[in-house]
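This is the structure I have questions about; it appears just below.
Other chains dropped; remaining ones untouched in position.
Chain IDs A, B and C follow the sequence of writing; residue 1 opens each chain.
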Amino acid sequence: MEDKIITTLHGAGGIESWDIIEKLIRGRVPRDLWSTPGGAGLDVLDDGSYIKIGESYIVFASDTYTVKPLFFPGGNIGELVASGVLNDLVMMGARPVAFMDNIVVEEGFAIRELEDIVDSMVRTLVENNVALIGGDFKVMPRGSVDGVVISGFAIGVSGKPPVVDAIKPGDKIIVTNYIAEHGSTILAAQLDMLNDAPGLKSDAKPLVKTVLPVIEEYRDYINAARDPTRGGLAAILNEWSRSSGLTIIIDKGKIPVRKEVAEFLEMLGVDPLTLASEGVAVLSVRSEVADKVVEALRRNGENPYIIGEVVEPKSRELRGRVVALTEVGGLTIIPPQAYNLPRIC
Amino acid sequence: MYRSRDIAVQLSERIKELSKKILAETGRDELNIMNFCGTHEWTITHYGLRSLMPPSVNLVAGPGCPVCITPGYYIDILIDASFERNTIVITYGDAFKLPGSRNKHPRSLFHAKANGGNVKVVYSFQDAVKEAVREPGKKHVFLAVGFETTMPATAIPLVSGKIPRNLYILSAYRLTPPIMRFLLEKHPEIRLDGIIAPGHVSAVIGANSWRFVAEEYGIPIVVSGFEPLDVVLSIYMILKSIEEGRPRLMNEYTRVVNPDGNTYALKAISEAYTVKDSYWRGIGSVPLSGAVHSPRYSNYDYLESMGFKETITDDKHPGCICDKVVLGLAKPTQCPLFMKACTPNNPYGPCMVSSEGTCRIWAENMPVLHGAVLK
Amino acid sequence: MCLGVPGEVVGIEDNNELKTLRVKIGGVIRDVISALDKVEVGDYVIVHAGVAISKISREEAEETLRLLAEISGV
């Protein structure tokens, strides 16, 4: 018996999210309108979409941020929306040029706080030389929306065809930095544990200066790029393996998780692989350049690791699955599970 | 250190050698070791310990997953309560998605919340106390699921007199030695060669609580910690005891568990709670296996205060063999609904809900459980 | 069931009848209910669902590690 209402699972980035987008959106649009001629959109369901104009690719990304709390260690919703949407362009291999912000704010919200949010958003754009060319500003009556919700739309350009995720056997999987930093900070805030866990801090940051140049340089060797936001690393790797039918094998011991984050999550019984990052990229690159990519990322200030590789499935059951070699050398399947609650058992 | 790959590999070699020897000596095909506790199951799955075992050593999950055995009618009652004006239902994350017994929406507290019910998820009982203090005008009901380990969370504040009057407790607590005895007594058909006993339960009740397993039933039993190497070492200890022909009570988790347990906590528990026959989901009534608030604290008891009678209804979903799965009597693949009408995405029975539920674990890990190799 | 994590007691508060411990669990510092009779700052404890249910013996921990090393030969 299927549930006939929207639940928070539908928005959590796991299987339920894929399903609702498939049924609610993609299934309702005729195939020829999933993209424009020469472009990509619902047909790829990637970080962003693009249209082709002459020899140029104009790339778009949009995301709505509903994060609670609005301010958290390491950033706020303004910084988040700017870096999050720019990062989606970076994952497409596009250089961001312009941004639009749609702000929805609750009546009674302090203007001072809104200014702080906008300042952070604008600073992020300015630092990356992205123009703010428009947007919208709506006020909802008190009680109709909790604080502030911001949609960001970003526009980028690329001379080469954008990166559309298509992992290949033999690819190495690279994670550019510590994972679960943002997700664990938000989880702590929501459980009112920020004071208990002073070592937590969101990693929200744009990857325009550190990751984009590397993607541009090694573009022909990069088969997929994705920022592990909602659903975390587990969701992305599962999306990649599912859509390709290949198997991804990761070595859990090589996944960079900062000690403070690991300890906090262990206390709650929450898996860092399922928590969001907001300043990390996951790349699937041809093995011959994997070390060079790691080196280039490290030169740009990132903290990259090769955490696994893509292989042909060795059995029918392994098609589209993500297998982990665990810390103790065992094997386990990483399911796409995006709903994180503290547990006692 | 408790997660060293090198040690794990070596230990797994020792286990292979030992099991080979035992099988050769006894003429058996396989050895069944039951991990009683859901958290051990989590360790086994999360660290892929089954893949480190030889094919002849089966790690069988036991009835220690509270999500799987909590009666559905508790959930039914609390779903209804969540829709009452000025009532807030509070739960640990574990029980949030647990389905009730009724075959209609909303089926869980999660769905009740989505439908407008007042439900809050907390990390600890103290967070529930804080909520109740913060909203003195509202009635709060805390769903106290768990085994002996978790009972101090309410028992200590109860006996200290520190619980506000607007916070009620629905005691779904269950006791572990009684279900163990029930299992060994009523289901001799399941042949167990060893049992991994729950470490944190034992920290409260003491390792000696399990002595009867070895002495009365001749099955080696090890109180085990929850790090992956704790579990691997415990399996080694069981095999060793089989090899030596001395089935006995062992304690791998001596750093935390002593023979008599936490007598201070046990005193609080016995002051606050009274033992009684209780229902386990799908399994039935088990003698003296549950706990209600003792008369002195009965005004905090939600079922008592609201006049609910614990009438035991059959809350099995038709066709679901979760009862057998929970008791280690069947594998999920033996259920006709497994991965057909019942999937992790759309669970039908309780064992498919929690990340510790055996069916869920099998569903997600079939490729490696079946021994598929990578290279 | 029963997720428990080890932590170090860094403070003790006795609110008539109800004892709470300030416990350092890795980088996390959290107030938990004490279900322990005797406990001192510096003790290690197991925290389960916001309750310290047991002390941890350093000697026994070392003994177990020694055992692991011995059996595995690592």
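In the analysis below, a residue touches a chain if its C-beta (ideal position, glycine included) is under 8 Å from a C-beta of that chain, and two chains touch if they have at least 3 such contacts.
This structure is a prediction, so every number in the text was calculated from the model and none was measured.
Student: With only one chain per type on show, what's the overall stoichiometry?
Tutor: A x2, B x2, C x2
As a working rule, only the chains that are shown with their structure count from here on.
Student: Please work out the Cα centroid separation of chain A and chain B, and write it as a whole number of Å.
Tutor: 35
Student: Could you state the distance in Å from the CA-based centre of chain B to that of chain C?
Tutor: Taking the average C-alpha coordinate of chain B and of chain C, the gap between them is 22 Å.
Student: Residues touching two or more other chains, restricted to chain C: which are they?
Tutor: 1-3, 48-49
Student: Got the chain B residues that touch at least 2 other chains?
Tutor: If we look for residues of chain B contacting two or more partner chains, we find 4, 38-39, 65-66, 92, 94, 123, 127, 146, 150, 229, 356.
Student: What part of chain C is in contact with chain A in the complex they form?
Tutor: Result: residues 1-3, 5, 25-30, 47-49 of chain C touch chain A.
Student: Where on chain B is chain C touching in the complex?
Tutor: Residues in contact with chain C: 1-2, 4, 6-7, 10-11, 14, 37-39, 64-66, 92, 94, 123-127, 146-147, 149-150, 152-153, 156-157, 159-162, 198-201, 203-204, 225-226, 229-230, 233, 236, 252-257, 262-265, 268, 356.
Student: Residues of chain B touching chain A in their complex?
Tutor: 3-5, 8-9, 12, 38-39, 42, 45-52, 65-66, 92-94, 96, 103, 105, 110-111, 114-115, 121, 123, 127, 146, 150, 228-229, 232, 344-346, 355-356, 364-368, 370, 372-375
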